[in-house]
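Note that one protein chain is taken out, while the other chains of the complex remain in position.
Chain naming follows the written order as A and B, and within any one chain the residues start at number 1.
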Amino acid sequence: MPTPLGRRRGKPTIAVLLSTLLLFVTGCAGAGAIGAGGQTLVIAIVANPQMNDAIALSDRFEREHPGVNLKFVSLPENQARAKITASTATEGGEFDVVMISNYETPQWAANGWLENLQPYIDASEGYDGDDFIPSIRESLSYQGSMYAVPFYGESSFLAYREDLFQQAGLTMPERPTWQQIADFAAKLDDKENGIAGICLRGKPGWGESLAPFTTVVNTFGGRWFDEDWNAQLTSPEFTEAANFYVNLVREHGEVGASSAGFSECGNRYGQGQAAMWYDATVMAGTNEDPASSKVVGKSGYVAAPVSTTDASGWLYSWSLAMPKVTEHKQAAWDFMRWMTDKQFVQLVGEEFGWNRVPPGCRQSTYEIPEYAEAARAYAQPTLDGIRDARQEKVMAEPVPYPGMQFVGIPEFQDLGTRVSQQLSAAIAGQKSVEEALQQSQEYAETVGKAYQETR
Amino acid sequence: MRLGRISLTAFTWLVAILFVFPLIWMVLTAFKQEADAYTDPPRLFFTPTLDQFAGVFERGFLPYLANSGFVTIVSTIAVLVLGIPAAYALSLAPVKGTKNALGFFLSTKMLPIVAAIIPLYVISQNVQLLDNVWALIILYTAMNLPLAVWMMRSFFLEVPKEMIEAARVDGATLPTLLSRIVLPVVAPGIAATALICVIFSWTEFFYAINLTAARAGTVPVFLSGFITSEGLYWAQLSAAALLASLPVMIVGWIAQNHLVRGLSMGAVK
Partner (left out) sequence: MTTTTAAPPSASETAPRPQGRRGGSPWKRRAPLLPALIFVIAVTQIPFLVTVFYSFQSWNLVRPGSQHFVGFQNYIDVFADSQFRGAMLNTVVLTVVCVFVSMLLGLGLALLLDRKFIGRGVVRTLIITPFLILPAAGALLWKTTMFDPVYGLLNFVFGGETDWLSEFPLASVMTQVIWQWTPFMTLLILAGLQAQSKEVLEAAQVDGAGRGRTFLYITLPQLSRYLQLAALLGAIYIVNSFDAIYLMTQGGPGTASTNLPFYIYQRAFEGFDVGQSSAMGVIVVVLTLIVATFALRLMFRTFDVSGGVK
């Protein structure tokens, strides 16, 4: 304030005011939040169907553990990831248990942000940590210890409507190529009846559209970076894959593809609005669940389509981890154990039906007769997909980073999000594939340069 | 002439109904079963149900409602407690520099809130206010204060100067002066200001979504849970939207005249 202040007299006034303000603020802080108190566990979770089932069953846990209250923050993938990452990275401590994936787990464990779960696993009788599918377990480990426990695991595969294929006189090969899929999509595309040829994700987000897209890139022989961290987004293979993906979804994909993610695609397919759907293997559970699907029992499942490689697909696991700053560590572990236990699988199967069991992480799940019966159409393809999801099988060229459908470096959250926005723009027809890739290449070069320098 | 007037009235009604049709549709959808909400053509007649409202409460709506209510009320009171003396100083007892102060107040309103969100996040975390209703209260108070001071200042200008001078001569202190002389005159204006603060606090989204998680979430945060398109959810979304907006809607309807007055700053003084 450019006012000629009476300095001498001004100071005490300001001091009094400041202290009043301070009192006000600290008084506020002391009061805390409404409803806090007792042992309340705050759990940040991704709002996918299997997680919602867990939330619905969580009163069982509270009954078994009196004095522990559960509060869920359940958000769609992108929003959940933003909140969880911000909180964990700043050690904000809002959450006692967070749901993360095999992308974050090794990085965050190395940063010292996560509690080592191995001691808890080893101390929990009957939990049987060795029951987890080995590839999943390894992807969640850092220096031989697990830092997250898998809730479900997945690869990717293709669902198709057997009834529509039969009507059209088509047969799905056991290991289809992308070219065959594109031909099928063209034949089955039925605009009049509102049935799209194929459902593919187009929603921005590295965990959304980039997951299926990057598997297509991989099998077409493309890669994000070569071994010297040169960005490869404008290479002929990457360009060919991008053109293929964008054209396929633009010509024969679902309505609103540029904003359709896993949930949206599931909705469309479950409502009978698509003849095929290439996505996470967990989709089968919702497709075959009468409560959410109109196409129960009508689908067949085959391995992820390929082009130049023998296999394709991704490896992903939604898992539970505990931030280091968590206050109620034992209670948090009790909950994590409850949600990833064999008994939870039983509970879901009995309460909601065997199709809704969280798949792809415990080998014992596949030995349950009821599950084997309910999941006969997709259990084996799921296991095969997860087993085949290794870099050397699904990629044509070697890469300097971990991960298949993602680039396992911290910068990928930002890079992936921005590239996926470009991809969505191309899918929506706002720009050409070449323009989108050109811009993406610039982003990727900046990231690659940082790694070339530090090498 | 008469026919013209009737048709103009009919036209006005038509426009009004078209304009609020999204809301009318929301109310209708809120009473539908999910299956009735997803139909082509849209269904105008159906068997109404209260299931969706029950569903909203099952999803744990009440704590969010309580947080919203608490944050809104406390921050509005704080705005008034801080704002009334300030507005008084700016209107009835102005000295040199007050114009600059007023300008400063208004200019803070123009700073994009997004510019400081990361420091706010870090600071809230350091003073243990992350996911705490008090963080929102402090921020909403600061957010509404400039507009409130400015509005109340124009209401205060309506107070006859002579009354204040007379009271001053009689040796009245500021609190007496405010409560005995000024407040009765400006009470409607303060009510209008409070109403605006209530609306803006109740509907605030950005701070709420970034600085709260489970404990301190407000009603807009609850609604943002519907951002996904997973499953059939329109009917429940409509019910939630209706419930979330209802408190402010009712207050706003009842206090319409205050709202008009408040917005026009006491006839733009």
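As a working rule, a contact is a pair of C-beta atoms (placed from the backbone, for glycine too) under 8 Å apart; a residue touches a chain by one contact, two chains touch by 3 or more.
Just so we're clear, the structure is a prediction, and the values are computed from it rather than from any experiment.
Looking at the complete complex, one finds that the omitted chain is in touch with A, B. Within the complete assembly, A:V255 is the residue of A:A186, A:V255 or A:A291 that touches the hidden chain. From the options A:Q39, A:N52, A:N111 or A:Q363, the residue with contact to the unseen chain in the full assembly is A:N111. Looking at B:Q52, B:N67 or B:S91, the residue that reaches the missing chain in the full complex is B:S91. For chain A, the list of residues touching the undisplayed chain reads 1, 5-6, 9-10, 12-14, 16-18, 20-21, 78, 81-83, 85-86, 89-90, 107, 111, 194, 202-204, 255-259, 273, 410-411, 413-414, 417-418, 421-431, 436, 439.
Residues of chain B that touch the chain left out of the display are 5, 8-9, 11-13, 15-17, 19-23, 25-26, 29, 37-42, 81-83, 85-86, 88-91, 93-99, 101-120, 122-123, 138-139, 141-142, 145-146, 149, 153-154, 157, 165, 168, 173-175, 199, 202-203, 205-206, 209-210, 219-220, 223-224, 226-227, 234, 237-238, 240-242, 244-245, 248-249, 252-253, 256, 259-261, 263-265, 267-269.
One rule holds for everything that comes next: only the chains that are shown with their structure count from here on.
The distance from the centre of chain A to the centre of chain B, with each centre set as the mean of the Cα atoms, comes to 37 Å.
Residues 63, 66-67, 70, 96-97, 100-101, 104, 121-122, 125, 127-134, 137-138, 213-217, 224-225, 227-231 of chain B are the ones that touch chain A when the two sit in their complex. Of all residues in chain A, those touching chain B in their complex are 1-4, 25, 28-29, 31-36, 40, 42-44, 47-49, 71-76, 79, 83, 86-87, 90-95, 263-264, 266-267, 292.
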